[in-house]
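Attaching a single structure in structure tokens format; questions to follow.
Note that one protein chain of the assembly has been removed; the remaining protein chains are unaltered in position.
Chain nomenclature is as follows: A, B and C, assigned in order of appearance, with residue numbering initiated at 1 for each chain independently.
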Amino acid sequence: MGNFRRVPVGIVGASGYGGVQLVRLLMEHPEVELVYLGGESSAGKSFGDLYPHLAHAVNLPIETVEPEMIAHRCEVVFLSLPDGLACQTAPILVEKGCKVLDLSADYRFSNLATYTTWYGVERSDRSTVATAVYGLPELYRDRIAEAQIVGCPGCYPTASLLALSPLFKQGLIVPETAIVDAKSGTSTGGRQAKVNLLLAEADNSLTPHNVTRHRHTPEIEQICSDLAGHEVTIQFTPHLIPMVRGILATVYATLRDPGLVRDDLITIYTAFYRNCPWIKICDSGVYPQTKWANGSNLCYIGLEVDPRTGRVIVMSAIDNLIKGQAGQAIQCLNLMMGWDETLGLPKLGFYP
Amino acid sequence: MGNFRRVPVGIVGASGYGGVQLVRLLMEHPEVELVYLGGESSAGKSFGDLYPHLAHAVNLPIETVEPEMIAHRCEVVFLSLPDGLACQTAPILVEKGCKVLDLSADYRFSNLATYTTWYGVERSDRSTVATAVYGLPELYRDRIAEAQIVGCPGCYPTASLLALSPLFKQGLIVPETAIVDAKSGTSTGGRQAKVNLLLAEADNSLTPHNVTRHRHTPEIEQICSDLAGHEVTIQFTPHLIPMVRGILATVYATLRDPGLVRDDLITIYTAFYRNCPWIKICDSGVYPQTKWANGSNLCYIGLEVDPRTGRVIVMSAIDNLIKGQAGQAIQCLNLMMGWDETLGLPKLGFYP
Amino acid sequence: MGNFRRVPVGIVGASGYGGVQLVRLLMEHPEVELVYLGGESSAGKSFGDLYPHLAHAVNLPIETVEPEMIAHRCEVVFLSLPDGLACQTAPILVEKGCKVLDLSADYRFSNLATYTTWYGVERSDRSTVATAVYGLPELYRDRIAEAQIVGCPGCYPTASLLALSPLFKQGLIVPETAIVDAKSGTSTGGRQAKVNLLLAEADNSLTPHNVTRHRHTPEIEQICSDLAGHEVTIQFTPHLIPMVRGILATVYATLRDPGLVRDDLITIYTAFYRNCPWIKICDSGVYPQTKWANGSNLCYIGLEVDPRTGRVIVMSAIDNLIKGQAGQAIQCLNLMMGWDETLGLPKLGFYP
Partner (left out) sequence: MGNFRRVPVGIVGASGYGGVQLVRLLMEHPEVELVYLGGESSAGKSFGDLYPHLAHAVNLPIETVEPEMIAHRCEVVFLSLPDGLACQTAPILVEKGCKVLDLSADYRFSNLATYTTWYGVERSDRSTVATAVYGLPELYRDRIAEAQIVGCPGCYPTASLLALSPLFKQGLIVPETAIVDAKSGTSTGGRQAKVNLLLAEADNSLTPHNVTRHRHTPEIEQICSDLAGHEVTIQFTPHLIPMVRGILATVYATLRDPGLVRDDLITIYTAFYRNCPWIKICDSGVYPQTKWANGSNLCYIGLEVDPRTGRVIVMSAIDNLIKGQAGQAIQCLNLMMGWDETLGLPKLGFYP
């Protein structure tokens, strides 16, 4: 192995589902070494106290979150914290030279006024925000490769934007007709004890939530607007599904050209994602199942055109915790480090 | 009880989920007596062979399907057969004087050409079709009360139409903008051994099916057209959800009057369904969960208006096997017999 | 109906799953009227705040728990509180003349030392305890009929004891060989926000808990000892199953007489439960499924004998929230009031 050296990596906020996915994926990544786990409420515990099944594999303690110390030990830091906390830590890490991948909403918005409107947090880290890149590699690969700080997309926006992007980028649809009806497993809600996420409540049931006002809406709109070249408003409705993992976004929009057929759309999407190893466009007549993506960093996209209504229907399926969270962050890291975009990431789902 | 006499009732096609729900509900109905169970493939078995847990309560055999014999023994007959079979039996039963409630698609269409286009079955029972009434009591209560044969709606159309009807009837929306994104538990697929409905396949997964071409589409369109007074085309997309029971329909449409707010819609829906004991309009800001309806004949409807997009979002939740199938058929029977519309039907779900 | 009067009934602790089942069942009971709902933490809210889907049907507020006031308004009081609280309220209610049905552990033990050892609560209500009857009607029907206060069994003990009782009562087994391997849906854990009961944690998983030390152990042993006429020790292991409702107890024991065969056991059990309308003994070779019982007050019991090992295997299935909790309490009430044991209780499960 000669003078091979693994890149030292840390995770702040290791106790949640984002954290445990990062731990698992980073331990199997050939170029990095996990050297630091941090958390406020769980500081002092071992990681095995939180996830006993990993006790044999991860013998790192959860440490307190001291940015200088973290920057001293880590070249790369993943921030997996609730919205509104990363912005307190990231500027210091960036200043100290760390590469930072933030999984929260804090660095997803180029316009901080939008962030403050939807998240209710005032910000004073304008200069850091100005250098942050939105971490959706399929759209911003080159900018991510040169970024020092990346704001990784939310799970719903990832599924939604991968379905919507070719439509907006190519100007294929009437913009104001775009509707995203999204469905997610309950792990989207995190590892927090809430009554509505109990198995006894959420199993064998299905419910919409935050209708017309989910915080992922402005994030989707920001990117669609960027692609369209003008302001775009999106109808976004999330639903809680009685399953652990997986998101399906069903997207509806009216085509500008009513003559386009399904196979045209498949050709367009295939071309759009030609260089994207994690995007799989389904064959004609095949629709994605969330289970296909579970455990992998893949996004499956199915397409349909309804000649009766003139609409395109795009269906995209991801694992909300991998491509929708931890896997995508590592995909960004790969780009930032100049590694292959697929390095260390699971390529096949764990079906069934 | 003096000369109290229960009405003799039969079920053709008692072996499926529609059948077992009918059996359970009819056994608890105070005015009827279940006297006949019929089925082709299961003839000769006892009902307890198919559903051992009911062996102690139902000691009827499954008999062959002979319309004359059935008409001789039953005043009311429920047909719970695959599409395309009821039309062979119903005309005889009607002719012999039975009241008939068909749970298949055969008597849902006033225009047989539409039926034949979508179901691929030629029909020769025009006169029977001409007298059949679409069995959605909230819309056609009076006609059902006078009908001898009722074509009970499908599960998806029930949820969809209860959400859509006030919009079309009152002319509140731009008709061509109506989209129904529907989600159903796998019991919708019936008690048939199919690989895609296995727990190992369908659990922890989510998938759309029959996109742009589900057979329930023309049924929804027929009724919406009737309400609107002109031809209406609906975008309808069903999804299979990893749960046993329940349907949620999420309906999107653009309001004609962008000044309407959520509470206006709640007022309108409450008025529209004022005399409908099975419809519950949710309070402002409350969205229905399918579990609320499970086990009952109720339909919960939640409303939201998005001032940013000018759309109304209507969410309706039912138990696909009760209000979406067997319960609704019994609700129709109650009307046909002049009984109270709620008689013998479960009023409270079995939460959690 | 002449001077028909419904019996006024109250529930203390109406916010949990026991409470919501009681509310639903009591509302459908023909002889009672629900007049009071009480709770400490939820006092001041309406029941519809806790369970929005029942808002249209239950317009009672949650009131504070004042025993004198409750006794003034109710003839019958159900106590659905955490262990250790009922004993503070029940003595006053009893003294004031109410009939009391306690769903907690407080009045299940004739020997308070056992209670205090396992529950860690000192007791000062010896005289009330002395009059309490263990509320398993299949064993103590006559005593329940004459009781003023009943300690209703836990869900695990109900399933376990209905499987074990004929074996101990008839002396069929070697007592110290009895093992109960029990499996329960997560609603057994109540409507409390706990991480291990989240859908994301508990779904697609299975785990034992409180092995060798579950609090239901001494309760099972107390009744088995009573039936056997000597002290009996039971091995009891509960498991959490990824489902909402239902308990299956799989019981193993070595037969004293190795010549007994399966049909002998079926005969013995059928005779033992001859007068028990809620117990259904499965046919030879049929094993119960928990789903059969869901939504009903039934207990299904299947039997097997292994001639290779000399063991009997008894499998009993109940709905943990009905026969294992609220339904059984109402069954006891029916006996206490001299009504039919099945009055107002669901006789058929809501399969599938």
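Here, contacts are C-beta pairs under 8 Å (C-beta built on N, C-alpha and C of every residue); 3 or more make two chains touch, one makes a residue touch a chain.
Treat the numbers as computed from the prediction; the structure is a model and nothing was measured.
The chain that is not displayed touches the following shown chains in the complete assembly: A, B, C. Across the entire complex, the residue among C:24, C:191, C:291 or C:323 in touch with the chain not shown is C:291.
Within the complete assembly, A:56 is the residue of A:5, A:56 or A:274 that touches the hidden chain. Considering the full assembly, B:204 is the residue among B:21, B:204, B:250 or B:316 that touches the omitted chain. Per the touch definition above, the residue from A:128, A:187 or A:207 contacting the chain not shown is A:187. Even with one chain removed from view, chain C keeps its contact list with that chain: residues 176-177, 179, 181, 183, 185, 200-201, 203-209, 211-212, 233, 235, 237, 239, 241-246, 248, 250, 252, 287-291, 294, 302, 304-306, 308-309, 311, 313, 315, 317, 352. Against the chain not shown here, chain A presents residues 17, 20, 24, 27-28, 51-57, 187, 191, 203-204, 244-245, 280, 282-283, 286, 288-289, 291-295, 298, 300, 347-352.
Looking at chain B, the residues touching the absent chain are 17, 185-187, 189, 191-195, 197-204, 242-244.
Methods note: only the chains that are shown with their structure count from here on.
Chain centres here are Cα means. That of chain A falls 39 Å from that of chain B.
Centre-to-centre spacing of chain A and chain C amounts to 46 Å, using the average Cα coordinate of each chain. Each of residues 17, 187, 191, 203-204, 244 in chain C touches at least two other chains.
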